[in-house]
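A single protein chain has been removed from this complex, and every other one stays in its place.
Up next is chain A:
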Amino acid sequence: MNGLQVALLVADSAVPQSASEPGLHERILEHLPAAIYMTDAEGRITFYNRAAAELAGREPELGKDKWCVSWRLRRHDGTLLPHDECPMAIALKSGLPVRGEEAVAERPDGSLVPFLAYPTPLFSANGELIGAVNMLVNVSERSADTVMRDQSERFDVLQSRLAAIVEFSNDAIISKDLSGTISTWNKGAERIFGYTAEEAIGQPVTILIPEEQSDEEPGILRRIRNGERVEHYETKRRRKDGTIIDVSLTISPVRDHLGNVIGASKIARDVTGRKRAEEALARRVNEQAALHEFTARLHRATSLKEVYQAGLDAIIKALGCDRASLLLFDENEVMRFVAWRGLSEGYRMAVNGHSPWTKDSSDPNPIFVDDIETADLSDHLKEQIRSEGMRALGFVPLVTKGALVGKFMTYYDRPHVYSRAEADLCLTIARQLGFSVERLRAEEARRRVEEALRESEQRLQLALTAGRMGAWEWELGSGRVIWSPGLEELHGLEPGTFGGTFDDFKRNIHPDDLPMVEARIGDALRTSEDYHVVYRIDHPSGTIRWMESFGRFNRPAEGRSPRIAGVCMDITERKQTETQRDLLVAELSHRVKNTLATVISIARQSFATNPDAVEAQRSFNARIRALGQTHSRLAEASWSGVSLETILLDELAPYRREDQTNLSISGPYTSLTPKQALTLAMAAHELATNAAKYGALSHRGGRVEVEWTKTEGQLRLKWCETGGPKVVAPTRYGFGRMLLERIVAADLGGDVRIDFASGGLCCEIDMPLQPR
C-alpha cells in the first residue's frame, strides 16, 4: 500500500507548480490506478481522475459536488453517511489528515463499493487552507477466503505467542474444571508448587490447599460458577514438599463459545518472599522504633532506675521476647538482679548470682539457648527455668570500658531460634545500656562526691564562721588573692569588696608587723613550707585586731601556677586573754613572794621580841595559821573581797563558849579589800590571842563585844573586853601591840587606840573603807 506516499507527493508538489506546467500533474494523476480527487477549501471538487469516477460509478460535477465524488455514502453497518460527515469533510474541517477511514460508496446503479479514504488537507505557504486531496482505496476486491486465511494466520501467531507467555511466566498459570480437577499446568506452576505437569494434571486442585485453608475452595468455585473474577487474593498454599507458601491468586472463569462457564484459569504468584520481606521490614521498623525510643529515654535518664526501665522496654519491644531482666555486679562482684519483667521472686532468688562469666572475663560473648531441653546447662538451672515456664533464654553481657559490669537476659516461653539479626540487636542494646549504666553510675558517684564536698564545704564555712575565721588563697602566677566573705568580714569589709591583690592584703597590716609578715611569706615561698604568722591589722573601726594566719603551699598540678591557701582568724580576744593571764601570773607571783616576805617578817618579829622560845614558836604558828585562813577566805571569793564579820568570826570562833555568852559581834555588812582583810585579820588575831591569854577570854565570866559602824566611808570598830582579870598595862611593847598600832596605820591609813582600862581592854580602830 503506497497510495499514501503518492498522495503526499501530490500534496507537496502539485499546487505550487500547477501554474508553470499546467496539466502535467493532472495528466499523471489521470492515469494512476488509485482513485484520487481534490477539493478547494470549501470542499467543492476541483479535480478527479478516472479511477475516482469508476469507483463512484458517475462523473462528478466539478465546482459543484462537495466533499466526495460518490453518489451516496454508507457506513460499514449500512447506515447512510451524510457527505458533510465523510472522512474528507472531517479532514477539511479539522485541518488534519485522515488515514484509511473505512466507508462504503453506493453507486447510482445500487452497487456498493467498500473503500478506505486517505484525505489530506493542503495549505498555502503562509499556512492558509487552500483545499485537500483524497485517495480512495477500493477494498471490495479482497475475497472472503483471503480474509479467513488472514484471520487464521493471525490467530495462530497469537496462539503461539500466548502459549509462550504462559509457558515462561514466572507465575503459576493453572486451569481447572468446575469439579476442581487440574487441566493445565505451566512451568511456573511446577516451579512454585514443586509438582510436574504430569503429576498435577488430573489431580484435584485441593492437593495445593493446606488444611487451614480447606474451606476456601468451595467459595472460590461458587464465585467462578457465577462468572465472577477473583483478583489478587492472598492466601497460603502447600508445596509438594509440604512447606507452606504465601500466594496471590487471580482466578477467572473460562467460557465456551456459547458463554457458559466451563472451568477456571488461575494465576498464582509466590509472594512468600515479598511477605517475608514485608514482615522483616515491619520487624525492622519495630526494632528501629524501639531503639529510637530507647536512645531517647537513655539520653533523658537522670537515674539508674530510669536506665533499667528503658533497657527492659527496649529489650522486650525490639526483640519481642516474653520477659527480660537486668543484672549488675555488686560490690562483692556477685551478679544481682536490678530490674526485671515477668520473673517470680522465687526464680530470682534461685538464680541470683548466676553468671556464665566472671568479673574479669575478657571479651565475653552472648550466649543464646534456643531450647533449654537440649542445652548444656546444669540440671538445677534447667529445673528453675522450666518451673518458671520458660524454654529459651539469652545471656547478653554488658561491657563498659572493656570490663564486664553485668548482663541482660531475654526469655521466651517457647523454644526460640535466635537469629543473627537478633544477636546483633542484643549487642546494640547492650552497648547502649552498658554505656548509660556507666554514665549514670559516674554521674551518681559524681553527685555523691559533690554532695559530700558541698556538705564538707558547709561544715568548713560553719567552722570558719564559728571560729571567726576566714579562708584565703593566693595564686602566685596571677598574683590574685581570694578572700572568703568571712575573711572580708573579719577585716570590716562588705562581702565582695576586697580588692584581690597582694597590695590589698598588705594595706591593713599594722606597719610595725608588715616587715615580719613579708619575711614569713618570703620564707614560705622559698621553702614551700607551711606559713604561720601572727600580726596586727588596723581595723576600719579604728581598733587594732590581732590576726593569726596559716597557709599551705600547694604544689601545682601540671600547667597550673602554684598557690598558697589557708585560713586566717581573729585572735584579738585570745590575745587579750593571754595578756590578762600574764598579768594574773605576775600578780600571783607578786603576792606569793610578798606573802613569803611577810612570813619572814612575822617570824623575825615573833622570835626577836619573845624571850620564851616555845611561846614564840606557838605565837608564830598561830599567826601563820591566821594568815593562811584569811588567804583561804580571799581565795574562796576569788580575791574580790571578804566581809568584816567573817574575818572576826574566824579569829574569835575558837574561843566561843557553847552558850555563846562570852562573845558578841555586831555591825552592818562591810566588805573588805584583800589588803584590808589581811591586815584587820592580823589585828583581830593579836587582840583575840591577847584576850585568850590575859584578858576576857581567859576567864569564865569574861566577855568580848565587837561593834562597828560605817559612816561616810569611814569604818569605826570597837573591841571591848569585860569580866576578865584585872588589866595590867604591859611593860613590854611586844610585837602584837606594835602590829596592832602600826600596821593598821601604815597599811590601811587608819588610827588605832588601845586603852588598858583595869575593867577590860578596849581597842578602837578608825579607818577609811575606800583604799587610798
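In the analysis below, contacts are C-beta pairs under 8 Å (C-beta built on N, C-alpha and C of every residue); 3 or more make two chains touch, one makes a residue touch a chain; residues count from 1.
One rule holds in what follows: contacts and distances are computed from a predicted model.
**Q** Which protein name, taken from UniProt, belongs to the chain you can't see among "Spermidine/putrescine import ATP-binding protein PotA", "Response regulator", "Heme exporter protein B" or "Molybdopterin synthase catalytic subunit"?
**A** "Response regulator"
**Q** Thinking of the whole complex, not just what is shown, which of A:Leu112, A:Ala280, A:Met349 or A:Ala586 touches the missing chain?
**A** Final answer for the missing-chain contact: A:Ala586.
**Q** Out of A:Cys321, A:Met335, A:Ile602 or A:Cys720, which residue would touch the omitted chain in the full complex?
**A** Here the residue in touch with the unshown chain is A:Ile602.
**Q** Can you work out which residue in A:Arg75, A:Lys675 or A:Lys693 touches the chain that's missing from view?
**A** A:Lys675
**Q** Just checking the interface: what residues of chain A touch the absent partner chain?
**A** With respect to the unshown chain, the touching residues of chain A are 582, 586, 589-594, 596-598, 600-602, 604-605, 607-608, 675, 742-743, 746-747, 771-772.
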